[in-house]
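Below is one structure. I have some questions about it.
A protein chain is absent from this complex, but the other protein chains hold their places.
Chain naming follows the written order as A, B and C, and within any one chain the residues start at number 1.
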Amino acid sequence: MSRFSGPQDPAFQALNASVGFDRRLWPEDLAQSRAHARMLVARSIISAQDGEALQAGLDAVEAELRDGSFAFAPADEDIHMALERRLTEHAGPVGGRLHTARSRNDQVATDVALYAREAALAARAAVEALMAALLDAAERHLDWTLPGYTHLQRAQPVYLSHHLLAYVWMLERDRTRLQAARDSASVLPLGAGALAGVNFEIDRAMVAAELGFGAIAPNSIDAVSNRDFVLDLLHAAAVCSTHLSRLGAELVLWSSQEFGFVELPDSWTSGSSIMPQKKNPDAAELLRAKAPRVVGHLGAVHGVLHGLPLTYNKDLQEDKEHLFDAVDTLALCLAAAAGMVAGARFDRERMAAAAADELIAATDLADLLVTRGTPFREAHGVVAGLVREALERGVPLADVAVGALGPEAADVLERSSWLESKVSEGGTALARVRDQLDRARALLG
Amino acid sequence: MSRFSGPQDPAFQALNASVGFDRRLWPEDLAQSRAHARMLVARSIISAQDGEALQAGLDAVEAELRDGSFAFAPADEDIHMALERRLTEHAGPVGGRLHTARSRNDQVATDVALYAREAALAARAAVEALMAALLDAAERHLDWTLPGYTHLQRAQPVYLSHHLLAYVWMLERDRTRLQAARDSASVLPLGAGALAGVNFEIDRAMVAAELGFGAIAPNSIDAVSNRDFVLDLLHAAAVCSTHLSRLGAELVLWSSQEFGFVELPDSWTSGSSIMPQKKNPDAAELLRAKAPRVVGHLGAVHGVLHGLPLTYNKDLQEDKEHLFDAVDTLALCLAAAAGMVAGARFDRERMAAAAADELIAATDLADLLVTRGTPFREAHGVVAGLVREALERGVPLADVAVGALGPEAADVLERSSWLESKVSEGGTALARVRDQLDRARALLG
Amino acid sequence: MSRFSGPQDPAFQALNASVGFDRRLWPEDLAQSRAHARMLVARSIISAQDGEALQAGLDAVEAELRDGSFAFAPADEDIHMALERRLTEHAGPVGGRLHTARSRNDQVATDVALYAREAALAARAAVEALMAALLDAAERHLDWTLPGYTHLQRAQPVYLSHHLLAYVWMLERDRTRLQAARDSASVLPLGAGALAGVNFEIDRAMVAAELGFGAIAPNSIDAVSNRDFVLDLLHAAAVCSTHLSRLGAELVLWSSQEFGFVELPDSWTSGSSIMPQKKNPDAAELLRAKAPRVVGHLGAVHGVLHGLPLTYNKDLQEDKEHLFDAVDTLALCLAAAAGMVAGARFDRERMAAAAADELIAATDLADLLVTRGTPFREAHGVVAGLVREALERGVPLADVAVGALGPEAADVLERSSWLESKVSEGGTALARVRDQLDRARALLG
Partner (left out) sequence: MSRFSGPQDPAFQALNASVGFDRRLWPEDLAQSRAHARMLVARSIISAQDGEALQAGLDAVEAELRDGSFAFAPADEDIHMALERRLTEHAGPVGGRLHTARSRNDQVATDVALYAREAALAARAAVEALMAALLDAAERHLDWTLPGYTHLQRAQPVYLSHHLLAYVWMLERDRTRLQAARDSASVLPLGAGALAGVNFEIDRAMVAAELGFGAIAPNSIDAVSNRDFVLDLLHAAAVCSTHLSRLGAELVLWSSQEFGFVELPDSWTSGSSIMPQKKNPDAAELLRAKAPRVVGHLGAVHGVLHGLPLTYNKDLQEDKEHLFDAVDTLALCLAAAAGMVAGARFDRERMAAAAADELIAATDLADLLVTRGTPFREAHGVVAGLVREALERGVPLADVAVGALGPEAADVLERSSWLESKVSEGGTALARVRDQLDRARALLG
């Protein structure tokens, strides 16, 4: 019996049904239902016998889901209804007791929070795997030199290890962000009922403990209308994806014939349908291309929540596909980045040759003047003038500089000194890079 | 034989393969291949016999796709490779001639353009169906009054027909936008090869004519790197979705007990898992909630193209999922809007009672003073003072107004005159609304 | 002297110059320069005498900035160059020593981090002020009832205090997010030089301590290319703005004649240029309208960073306007929300009348059957049938329910019991609301 007299329009069902995508929440929904049923027994809201019948029924449902034999019915609007329907088919009318003191509003929020919490942890582990791959690569290329670029112009030489470690520190911040997303999702909505709480003296702490939540949502209205934990996870995923897009862009650039700094392994590249010679860095390009997708999901969920009156509204159903795709995309990207970093073959000679560009020691030349007492701004001007003169005369900077500044200038322009003089904390001098490696290794335990 | 010595990493394939989503382009890919093969024969680039073998092979492939027996292989990276592989299994080595004078770069751009072109036309037809539903509803409620709102405050009364027609004009602009998107997609990329054109004297006009393209891409580099037609269709879809979100928001609002202007049909609403009395306007809420999703797709494709060097880059593979989902989402939303508009039962009494709020004739009272010679700004001030007095004294505005402005004020505050005095073009007076209906009917032919 | 032979194009300067917007960073830039200069002295990189001259010069510059007499020159590309130019005009060539061991790349990152850090704290304080306003309002309306809505349909009655507290918990999460943004910005970039570190044994810890940074950026490349702290603050601002948009939407809705739950104070509303009777909730509408702006800034900065090779690129200049406008917008919105919440006059009768809608006790009726032993799902069906019967017969639910379920049903449908039975933690029962108030008060210390 329902309050409705007419059937639903098939076009309505096509728009409204979420079971096509929320079915992946079945493990969360089953875990929740088990914990909820146990609590109902503990609080004598249902009998122990009914509780056992429910657990047995849930066992049967889970078995079908695990072995792939679970059959969704056309009328299954969402995963919650599908599981309750099947439970009742297995367990009989007692299945109808499971929804006591529960609403789909707090139920779905709980499923999504559980999913987000575990997804944050899984993403964090994948971030750590990429950090480890980068650390290994940094150690393998500790003192390989390449130019550091600003404005994509050669600026100052650095060690490849130092460059790779820059990504490690970005990822370390991603770890922090994913941890915050996990904490944000670790607050139990269940027990809020439809919006106002429930008519039973339930034990929310017991459910929270069983499901591993760190706290209980303190306000039932907020509990069913809150999706901050989705936004927090999407934020963490978006920033991490943006970081990876920078790594992807650099791998693409460095794989070009013009740079020639790196060759990606065959296992991470592909050929062309028409040009037999091509070896394309597809995975690196996709790393670059995926960030806007994740950022798009973040913006879309903000849009869904924008101006939405409390409490639960159907609009909130639009949280899941964005969340799922962001999580999946990030996982693919992190795996790809780790694979490429592990397999990349760097070309020591090409990088060193680029780093040997004499012009990129110009700052060091200015600093030489500073140590002789010239104010930096003035020294900068002097050296800029020498650069211009060298370019106009078409001669090496050293030719001009030694004449103007004395033989010491030649020493400065000699390559090995450039990197090792960057002794400030966080600088590229080898001792400093080794400090970084130690710190980073310690972070990963 | 390939230039690669190692196999691809499974994680690379998971990221790189597009066949999971681009398989829906098989009709476009087959149509293109047929036209391409016919042109190769016409230009004597392949023999007539080979051409016939290719068409027969494509027939066999199509039959499998239509009856669902086509088996994708694990190594099928994308729909293009899957179809060529299967073609060659059917037709033998001659299948390898199909890719003469073609690259995947121009091939995929052509498939997507074909898809976008037809998707734009289909969306336009769905927009017209909704316009027709709105026109019918406007005619059924020609002289039903309700308040027009500004700032969600009752402002001036209008006819429901006038309000519904506002959406018709929004949709008319959507039609124009979809037509522009169609035109944008009606330029043939094929023949651009990988990026530079091809080594054969092909006949692009012949292919364009067979596939229904209105023009040929004039520059081969642009042809393979252009995705403007995707952006144009996403723009049209985004604006239309945003329009529908406003309609959805109004249906939600009007379905509330407080407004009570409309009851949505049972076939377009659903109940609550916990509250037996609920009848929820889920479809209207989803209409509201889907716009950010489509807007998100638009932003994401912009992001993909952002800063991308010419010509083809793998990043462009990220165009398809955004496009497909936007097209599907818009189709669902347009169908839902048409269904709800057709089935909505408006409550004449509730709307009329709300429109009878005397205060909403205050502007007409000011206009009365204008006709007596008072400058409008001064008249506005006088009437605002009367409103304040009435509110403070807790009496009807008429009580205060008649005393201050004479008995004519009572006439003005009488309801029927409010709407029919809005005689300006596009105004809510019935004659004007009938003009609109005629114009709108004519547009739909 | 410079390496450039030609002057810059005015159109280039119009695009390139940032002084039009980065001038607001002058306090941060001065603080940084003072700390940097002191450190240079401490490390004997410049003499104590030069250090004093620099501080005196910076005093003179600051005085001009404070009293508004500082004159920007047309050639001042950015705030850093403007201040250094003026410093040198005041202090003479020694001014040129200030840039020793510093680059604009680490300098600007440090200014922006300083700004973001303090902006996060200021926003947190404004969030707390709004929380306090909401707590006060909750206490003033502790036991006022109104309907809780799901799908904008009356669902279950709640206390207004409970509803207002839902926003307090959202804001509490915003506080956490702002704190995280502050921490993210509390890592000192200065000392990274252009990208590789500097040639001097500087003391970054000393600078960090003086400027109040909690840590030192561990990698010089990351230090100049990192803008995560901008993204983190924009995320916090975006989520908070989205929360406020929900509050704004509810105030707009509740201010409508149809709801009539609240009247905003005259000081927070405005009139109409044409309709003398109008009192428009402009501030509440803008609260709703501003969230997409802040979200847009977040998306734009992601876009700027997308695919950007390390290390510093001019693109990073696009961080500031987005950040500044987001910070300003959030400040305006938080102040508006606090003002409206403090001044809102709620209409106890209108809200109570809406909450007295008998249908919204239907769940309680089903729960009555549950306590009698009926499984919830079956009880839900029974009551839904009674609701349908009542609606079809046009009679109160009680008439039908008492006949079917006995006189106890009448008690359940009586209003006072509905709220007080929601005794679960976080529920709307008064005792639970008082718990919430205590917890929330404690949070604000």
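Keep in mind that, in the parts below, a residue touches a chain if its C-beta (ideal position, glycine included) is under 8 Å from a C-beta of that chain, and two chains touch if they have at least 3 such contacts.
The shown structure was predicted, so the numbers you read here are calculated from the model rather than taken from an experiment.
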{"item": "Touching the absent chain when the full complex is considered, from A:Ala236, A:Val294, A:Ile360 or A:Ala409", "value": "A:Ile360"}
{"item": "Per the touch definition above, residue among C:Asp50, C:Glu77, C:Glu250 or C:Glu389 touching the missing chain", "value": "C:Glu77"}
{"item": "Residue of B:Ala129, B:Ala180 or B:Val402 in touch with the missing chain, whole complex considered", "value": "B:Ala180"}
{"item": "Identified contact with the non-displayed chain, of C:Glu89, C:Asp266, C:Asp411 or C:Asp438", "value": "C:Asp266"}
{"item": "Candidates C:Thr88, C:Ser255 or C:Asn313 - the one touching the absent chain", "value": "C:Asn313"}
{"item": "Positions on chain C where the hidden chain makes contact", "value": "2-9, 11-12, 14-16, 77, 80-81, 99, 102-105, 107, 193-194, 265-283, 285-286, 288-293, 295-297, 299-304, 306, 313-315, 317-318, 322, 332-333, 335-336, 339"}
{"item": "Contact set of chain B toward the excluded chain (per top definition)", "value": "1-5, 84, 88, 93-101, 105, 148-152, 155-158, 162-163, 165-170, 173, 177, 180, 184, 191-202, 204-205, 216-226, 228, 231-232, 235, 238-239, 242, 245-246, 248-250, 253, 288, 291-292, 295, 298-299, 302-303, 305-314, 363-364, 367, 370, 375-378, 380-382, 384-385, 387-388, 391, 419, 421-429, 432, 436, 439"}
{"item": "Hidden partner interface residues of chain A, rising order", "value": "149-156, 252-253, 255-259, 271-282, 285, 299, 302-303, 306-307, 354, 357, 359-360, 362-363, 365-366, 380-381, 383-384, 386-387, 397"}
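Here is the rule we go by: only the chains that are shown with their structure count from here on.
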{"item": "By count of C-beta pairs in contact, the leading pair of chains", "value": "A-C"}
{"item": "Per Cα centroids, the chain farthest from chain A", "value": "B"}
{"item": "Centroid spacing, where centroids are CA-atom means, of chain A and chain B in whole angstrom", "value": "32"}
{"item": "Whole-Å gap between the CA centroids of chain A and chain C", "value": "23"}
{"item": "Chain A residues counted as touching two or more neighbouring chains", "value": "2-5, 99, 105, 193-194, 288, 291-292, 295, 299, 302-303, 306, 313-314"}
